[in-house]
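In this view, the complex is presented without one of its protein chains, the others remaining in place.
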């Protein structure tokens, strides 16, 4: 399950374990050696994880064992109750929606759900929503507005599903509508990119007042693989494309695409899901608390300004 | 094409024609006899059509040659331009929608369209809309509200389509939504039952400020045939069911279900479509003119009151 | 369709009666012999397989309302006979007989209650009265319940069970679809939740009006929920219907329901929805969120 660049770390960990076992077995004192190795392990982890290449971060963002939307929902939220269906086309399991408590506050929560194992992944369509998923999200936006409930969205998708039925049912139309509908929410909305923020399929539920991203999550207009296939006719150039696309949390903060980065434990969220989720929960409560002081008009204006000002321009001389 | 009870009228008409031809051929003067017969024809027509049984009116309401929604749209409205699609499921040809001018006023027009011949009837699904049709109507309600355009609906359907896809796509849900959406229109809405007002499928576009009905049109909670099948296990008892259901224009006016009855030419709309359509056009302009003086709130309250007060109750003693 | 049966039946005998009667019952689902008293004590669920039988309106209210909290609103109006309708028997006679048997003037029971402390208006349809068909009285009671709930700051919970429109009231019964729908507007404006519970069967004009307009819509397992009945559709398409067609679980997949909830879980679920929508839920352990992740139920 380890990612390629995690191997030296895992190897060193194994060696420490071996040494401990040996010391215990032989009843000799190797504590000094072990302590030295542990120090080295810590430095190694920091070295590796503070200097991850963009492509390595893409791999962390997609790592098995990384907490999924439902993990957050079950861990960070209380008394979650799932609401199904879009009243139109179906019930998309790649988009989980419902009501929950967060820090004592009722919220509408919308999560893009990948599977936690292969079977669930197939059932969840790898987190790629159909139009039905976006329609369900819009139904939740309506409910949030009607009852004055803040909205939390958890973004984790390779993108909206590219399939025949999805296109026939107006995938583009429904993403545009969802962007529009979310931008018009009269309630506070916070989005967190917890893993992969894949293109329009992610943005459709990302038009929030505050957009946060986990340290090793990514948010991109196109996957590195597809980008490489277009630019160099070679999907294996994905690492190069990942560099070029500037899709990491730090990049996005600099570009103004996200408002904040949530630190992950050393080694990435998949190495300590519980700690990661606690951080996200605390941050969500904080952000919702701050937004709760804004009026409807302020929320709308703030969201409008946030997205209206996206982009980099120069004057024609 | 004649309806059974039209036969004596047609026979007498034929005899008058014969007599004219004979007189002309033989060069003799039969004008007195012809005039007598013409008087008798007129009396016969009046006798038949003023004393139509309810079942006979059902037949007139469904008569071939009776003007359809598109006939009205093409004759009564100017510069009609059809708008297609519900942006969700498809484009239902049993529900024709668009923009048009009526007496110089821009309106949104929604018509339930049966075919004018067998081929069109099949193409139009006999005027039985799918969920897509009602979604299209709702899209038009939204457009009408946004641009402040009055809504005219022309009702002519045996009912919403009872089929597998229709049920899977939530036929009941969408009819309920359409009733609700139409009741919330901020613009004047006039509905005219031009032929068959079949149950919920008709009401879905019938929640208007003014509901009119043509003299020989019907509006019913269930078709006489289905009613007979339930009550007497015998669809051929439909005439009896039609009597019991009180589904004619006069009945409905008395029950308060419609606000006005538009007279048809003697012999029914199918005997003189142009004259019928002129009457409907004039009446529509008149009603829209009257409603145009009401404020948004007044329109909403009036429509609310109109439907809120439907029904007959007694106190429990 | 149950509505059909109601009409064909001149004078119901004990055996073809829809309402639970007789000492023993053979389960439709698992064929077990069930003692009827046990069924009644078991929320009208088969004691062997859990099959959901139709539940009388009073039992439903008893199940949902907190003990002693129900205050009846309905019952002061009864049906007129606007069409002087008569088939094999005059409509008024049918109404009288049903009223006598069901001990209420029409197919609806409404009132105020608290539901795990949440103030609600309950509107429960009585399928054993004229197949739960909706005429002027049913429509009026639902409309009144919605409006009064809005005035009193109560959420609305309806429990649908209906063969469709009451055809003996002709177009007036059709108009109840619009009447119940417009009355919901008052609740919406007051931002009060409306939760619709669909039970077996919910069909025709009830499905196509208030019952599918809930902010949240849940159904009991296996309930038949449709606009057009299966027989009508079979006659139209002249083919077998898909497996599970028009049943609750099928409609959940089709996106039409928020959930399918078993009867023993219904009250708690409704309470959860209401408290989350109204923001009245007290967190069981507020501190848990910032500290150790709590054991949230999913």
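Note that the chains take the letters A, B and C in the order they are written out, and that residue 1 is the start of every chain.
Operating definition for what follows: a residue touches a chain if its C-beta (ideal position, glycine included) is under 8 Å from a C-beta of that chain, and two chains touch if they have at least 3 such contacts.
All values reported here derive from a predicted model rather than from experimental measurement.
Q: Check the whole complex and report which displayed chains the hidden chain contacts.
A: Over the full assembly, the chain not pictured touches A, B.
Q: For the full complex, which residue in A:97, A:132, A:157 or A:199 touches the chain that was left out?
A: With A:97, A:132, A:157 or A:199 as choices, the missing chain is touched by A:199.
Q: Looking at the full complex, which residue from A:95, A:160 or A:262 touches the chain that isn't shown here?
A: Touches the omitted chain: A:160.
Q: With respect to the chain omitted from the figure, which of A:150, A:170 or A:195 is a touching residue?
A: Counting the whole complex, the residue in contact with the absent chain is A:170.
Q: Where does chain B touch the missing chain, residue by residue?
A: Within chain B, the residues that touch the unshown chain are 70, 73-91, 99-106, 132, 135-136, 143, 146-149, 274, 277-278, 281-282, 285.
Q: Please give every residue of chain A in contact with the chain that is not shown.
A: Where chain A meets the chain not shown: residues 160, 162-164, 166-173, 175-177, 179-180, 183-184, 199-200, 203-204, 206-207, 219-222, 226-227, 230-233, 244-247, 251-252, 255, 257, 303-304, 307-316.
Quick note on the criterion: only the chains that are shown with their structure count from here on.
Q: Any idea which chain sits dead centre by C-alpha averages?
A: Given all protein C-alpha atoms shown, the central chain works out to be C.
Q: Which chain's centre, taken as the mean of its Cα atoms, is farthest from the centre of chain B?
A: A
Q: Centroid from C-alpha atoms only, then distance chain B to chain C, rounded to Å. What do you get?
A: 34
Q: From the C-alpha centre of chain A to that of chain B, how far is it in Å?
A: 55
Q: Please list all residues of chain C that touch 2 or more other chains.
A: In chain C, the residues touching two or more other chains are 254-256.
Q: Which positions in chain B are in touch with at least two other chains?
A: Residues 169-170, 173 of chain B each touch two or more of the other chains.
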